[in-house]
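Shown here: the complex without one of its protein chains, the others still in place.
And now, chain A:
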Amino acid sequence: MNPVQNTNQYKAIVIGGSAGSFQVINKILNGLPTDFELPIIMCLHRLKHVRQGFVEALNLKSSITVEEPDDKEPIRKGKIYLAPANYHMLVELGNSFALSTDEMVNHSRPSIDLTLESAAYVYKNKLIGILLSGANKDGALGMKKIKDWGGLTIVQDPAECMIDTMPTSAMKVTQIDHVWPVQKILQFLLEVHKQNKKISPLMSK
């Protein structure tokens, strides 16, 4: 199967990561072209009460500015979003974010499961889910929801992960379409981008 088949259908990418994923994310964000179109929605485990610093650190390397959305902010093409400290970040029907201070899930707020699950429900088979290195199970059930709704699931190759609990937990609960090292994940995203451009060369923000 050519993994990039039908890439025109994709509307968004969600990425979950925890311990050991910072370098990986940096690599991906650094490798993307500045006109990358699909919105990227990231939920990364972070210190609960440190509001500043994380997004700034990511932006040192990222080719597209990463932003922490406000509640009800519309999700736009060409943007990269990061779940803010101490809030769950959900995707709302109608393509905007809804933040919540619900109880922690998997000892985390933001919880990756919640972001993935809500995105799966809104984007159905037009979603790409990517789960990276991490030391707990958060994200596994979210990946299952993405698969159940017909989306594409990718995890970082456990052999390459600093801590592989997160990808391996996902592999235990659902079918993962691709188990890839970062380099391959990035290549795939670039391929998706190229296909998108071909299909809608005039598409603009």
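Everything that follows uses one rule, which is that a contact is a pair of C-beta atoms (placed from the backbone, for glycine too) under 8 Å apart; a residue touches a chain by one contact, two chains touch by 3 or more; residues count from 1.
The rule is simple: contacts and distances are computed from a predicted model.
Matching "Protocatechuate 3,4-dioxygenase alpha subunit", "Cyclase", "ABC transporter ATP-binding protein" or "Protein-glutamate O-methyltransferase CheR" against the UniProt entry of the left-out chain gives the name "Protein-glutamate O-methyltransferase CheR". When the whole complex is considered, the residue among A:A98, A:A135, A:I163 or A:L190 that touches the unshown chain is A:A98. Think of the hidden chain as still there; on chain A it touches residues 49, 51, 68-73, 84, 87-88, 90-93, 96, 98-103, 114, 118, 121-122, 141, 144-145, 172-175.
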